[in-house]
Every structure is written in C-alpha cells, then in structure tokens.
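Every protein chain except one is present and positioned as in the full complex.
And now, chain A:
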C-alpha cells in the first residue's frame, strides 16, 4: 500500500456532499487518498470501479432508509467501512462500530478528520474521532482512568496536543490511550474480519498485548 494513494468509494445520496468530501480528499497536501467511485446505492457503487476500493465511505442515511444492517454485511465481507452521518448519538455510533465499521465521522467533524481517518483505516489502524470518543466513554467497560480522561478531553475536542498538555503527558501517549480504548471496544461483541484486522494490527504496533485480548474475551464469555 505504500507509495500509492488509498482508494476510496463514496456511498452518499447527496451529490453536493460527494463533491465536498472529494474536495477535502483532493485538498490533502500529501495526496494520500483518491476517490475512485461514488453513488447513491451500495450495490451500484460496488459494481463499479469502487468495488475494489481500499475504504468505503458510507452515509448512514440513504434516502429514507438508515442502512446500519448494510454496515454489518459489508464488514462481514471484509470491507473497511467508514460511516459518515449527521446522527452522532452514542447509540448509533456504537451500533455501527459493533457491526464492524472501522471508523465513524460525524458530519460536523468530517472536514478536519476525513483524510486522516481514511488513511488510518486503510492500514487497519484505529482512528478515533471526537464523536467516537464520546460514544466509547458511554460504553467501553474496560477503560483505565487515564484512558477515560483522554477520551473525555478528546471528545470535548481540541487538538491532541492540547489534551496532552492538560493531562501532563506526551501527545504520543495520549494518542495511545485513545487508540487503546478503541481497540478494547473492537474486542467486544460479534466478530468481524475488520475487527480482527484492527486487533492484529494493534498487537503488531505494540498498542495492546495478545494476552490482553484473551483476558477481555474471557470477560465477555462470562
């Protein structure tokens, strides 16, 4: 994957949003991603050039329907899905993460996080947007106090540098706390290839130890 930009398919029923997202992606100074296809229908987009895209950007609200069930279907098929929605309440966010979505972008935060999210997701690395931080705060059961504080300050959303300064930690450590919280959540609930890939990458990167995963599995099995 190094060397070539990440390919992105956009599933969105409002052309103006497709244009907006494409503009953000093209505006990235490093040109890390490229849009290869877009449309208002999941199956049509997958049948086109975006069928082989590294990452799918999916609007949760297509026309009149909310497509949470399609998220599960796409992720089970091994696709990396970034859900993009104006509905950013914790329940919705946790539902799509539970279904296997790699990341969630709330519409109000999309501009600042869109490309970073896509690039992280393409390499199966966690990317926690502030809205996801809020959702994890409400749910993830195995958080340490530091992880919880980092999530809370990140949810309030300033730069990670600011969170680090307030916590008296380095920015890298703050990022680690936040990403660990996300990875811990991936261990819960129904398995999906995207979750397994996220966990595998987290172990590889030293973010979490393999025995920590077993520990949490046994918790869930109780």
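Everything below uses one rule, namely that a residue touches a chain if its C-beta (ideal position, glycine included) is under 8 Å from a C-beta of that chain, and two chains touch if they have at least 3 such contacts; residues count from 1.
Note that in this section contacts and distances are computed from a predicted model.
Q: If you look up the hidden chain in UniProt, what protein name do you find among "ABC transporter permease", "Spore germination protein GerYA", "YciI family protein" or "Signal transduction histidine kinase"?
A: "Signal transduction histidine kinase"
Q: Touching the hidden chain in the complete assembly: which of A:50, A:135, A:150 or A:181 does that?
A: Looking across A:50, A:135, A:150 or A:181, the contact with the absent chain belongs to A:135.
Q: With the missing chain put back, one of A:32, A:61 or A:166 would touch it. Which one?
A: Of these options, the touching residue for the absent chain is A:166.
Q: Identify the residue among A:14, A:108 or A:209 that touches the chain left out of the display.
A: Here the residue in touch with the unshown chain is A:108.
Q: In terms of residues, what is the contact footprint of the unshown chain on chain A?
A: Here the touching residues of chain A are 88-90, 106, 108, 130-131, 134-135, 137-138, 152, 155-159, 161-162, 165-166.
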